[in-house]
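Submitted below is the structure of interest, expressed as structure tokens.
For this depiction, one protein chain was excluded, whereas all remaining protein chains were kept in their positions.
Every chain is named by a letter (A and B) in the order it is written, and numbering of its residues begins at 1.
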Amino acid sequence: MTKYQVCSRCIMDTTAEDIYFGKDGICNYCSNFLKRQNKVVKDKKNLDELISNIKNNGKNKKYDCIIGISGGVDSSYSLIKACELGLNPLAVHLDNGWNSELAQHNISKLIRTYNVDLYTHVINWKEYRNLQEAFLKANVIDIELLMDNAMLAVNYKLASKYNIKYILSGTNTATEGFKIPENWSWFKNDAKNIKSIVKKFSSQKLKTFPTFGTFDYIYYEFFKKINWVLFPDYFEYDKKKAINLLINKINFKPYPYKHYESIFTRFYQAYILPKKFGVDKRKLHLSNLIVSDQISKEEAKRIIQQPTYPNEDDEKKDIKYFLKKMKWPEKDLLNYISKPEISHLSYGSEKTIWKKLKKVYLSSRLLKLIIKKNIISQ
Amino acid sequence: MLKKRVIPILQLNDDELVKSIKYKNHKYVGDPINVVRIFNEIQVDEIILLDVFQSKKSLDLNYEIIKDIADECRMPFTYGGGIKNLDQVEKLFSLGVEKISINTSALENHEFIKTLSKVFGSQSIVVSVDIKKDFFGKRKLYNWKKNKMLSEDIQDQIRKYVEFGAGEILINDVSNEGSLSGFDFSMLELIEKKINVPIIVNGGINSYEQINKILQNDNVDAVGVGAFFIYYGPHRAVLISYIQEEERKIIK
Partner (left out) sequence: MINIIKSGVGNIGSIVRVLEDLDYEYKIVNKPQDFSNTKKIILPGVGSYDSFINSLIQNKLLEEIKYLVLKEKYSILGICVGMQSFFLNSEEGSSIGFGFIDDKCKKFKNNTKKVPHIGWNKVNIKKKSNLFNDIKNNYFYFAHSYAVFETDKEFTTSTTNYIEDFASAISQNNIYGVQFHPEKSFDQGKQIIKNFIEKC
């Protein structure tokens, strides 16, 4: 049992199992982030190149890029930026039956103001509830693996359908650049894990739910040559400024905290993660903001002291709604919270295959580089 | 002043939300509980849910889903679909349904309207009228359950419904519904000035301008909107929306 320790710079602590501290008490999350940031600084000069590539590739096509939108700040800002830079995106949204009114409002304002086409993939709610319940019965930490995996599937499939080579993701290193602790979530391309859990805990099969695995990744990225781009890394991205711009341009309604555009995500991050798994994701997001100089450590500490729900009433409402949607009595929820965590690895997974293939790929690239160098030096 | 109303009309197939085009090819839209919850947060004037398949089923109404939906409404909720007797209606009101809508039952038996309004008051009884264009483009009364055009005169029929105690009349343009191709304004000629109960029209609306224009008509009191509040754009992407205060031009 490791002694509790917090980073001297940010607010990450030992609830992240793979944290370690340097002599000055600064954690590996901080130092790794700074390393990644330097790489990103180089990329910032390449925005023009990226845009020009996208435009060239998109000539004579209906759309030149895909942008997944959730109604949240990051993806909304990315869409506006893309439009202002003259791109012709197809906006994509995944509906799992938990959309909040805020999300629908923001998406609606966004696409109407910028005259962008929207594609929504609607997962059959009863099917999705069944999948979520399987994940809950499995006691695994990453229940959002379902949505994240499906998002990958939908984005890539759509890009392939319209022969688009660029998927612009709203993820960026400024507010999501801290690598998420290994024990806080799971490998997102793990279609096998989803299928194994569903097979074990549910009597129903996957019908409208799309999955995405290692081989899908290889197919889309290497054969179809579709690029998944971390778009906000190509320009200045300050979260507070982004929110203000969104409010001004599209009458955006901000959320009290990150990811609150889906009622389940809100419940998952504010209730399930802290209560069942002892994880407070705000530490990650706030630490990110500290290290990218967007808030002070004092402000972050003040925020983290507050309960995960802005007020108690909201928590009660979410619990009530969750129980209603899942058709669970309250005791089932309490029972679930009290059960210990089970690793995703206890069920079938393709994480090992992925790691092996990645190793092979990186080695072959390294080999090619070495050969190239040798040829040049000769 | 009494405001004219803009009412989202949603279609249920048991516990799923669906959307048809011309009452056919019902496509899955989503979880009715979450969709109604969103409309409630938007604070729509009221909401109508019609279980379009119920009249063809032998099982009784799905009270569980109706209650779950009513739970999400802090505005009036009208339910229609398969209503055949008083017991069902009494149960619906006890669950929190504000008004009920009848279609096939009214067609088959006008007396039922009388019975309902006597017991429950006409203000909670909506009679729904389906209108479809025949092969020659002439508007006819339509019986969805039997897929038959009827010979009765539309205006006579509406007058009868009102006589028997209908509190509101909902006129559905079946030929246009779900199409997003635009409301057919010639439909409004069907409404006689002397019909003295509130009239709701719906079918094919695809813009805020149309909503406002329909409400400018003196004989119309409310407009029902389906696809336009559920879908967006050429891919018919599911996106729940409503008309905002700034877009609304009519107050009666």
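We take it that a contact is a pair of C-beta atoms (placed from the backbone, for glycine too) under 8 Å apart; a residue touches a chain by one contact, two chains touch by 3 or more.
All figures in this text were calculated on a predicted structure; none of them were measured in a lab.
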{"item": "Where the missing chain makes contact, among the chains that are shown", "value": "B"}
{"item": "Residue, one of B:54, B:122, B:157 or B:176, that touches the chain absent here", "value": "B:122"}
{"item": "Omitted-chain contact residue, chosen from B:14, B:98 or B:184", "value": "B:98"}
{"item": "Interface with the unshown chain - residue positions in chain B", "value": "1-5, 43, 45-46, 67, 70-71, 73-76, 90, 93-99, 117-124, 167-168, 196-199, 221-222"}
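One rule holds for everything that comes next: only the chains that are shown with their structure count from here on.
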{"item": "Chain A and chain B: spacing of chain centres that average the CA atoms, whole Å", "value": "40"}
{"item": "Partner chain A, residues of chain B touching it in the complex", "value": "15-16, 28-31, 33-34, 37-38, 41-42, 68, 71, 232-235, 237-241"}
{"item": "Residues of chain A defined as touching chain B within the complex", "value": "93, 95, 97-101, 104-105, 107-108, 111, 117-120, 122, 124-126, 263, 321, 324-325"}
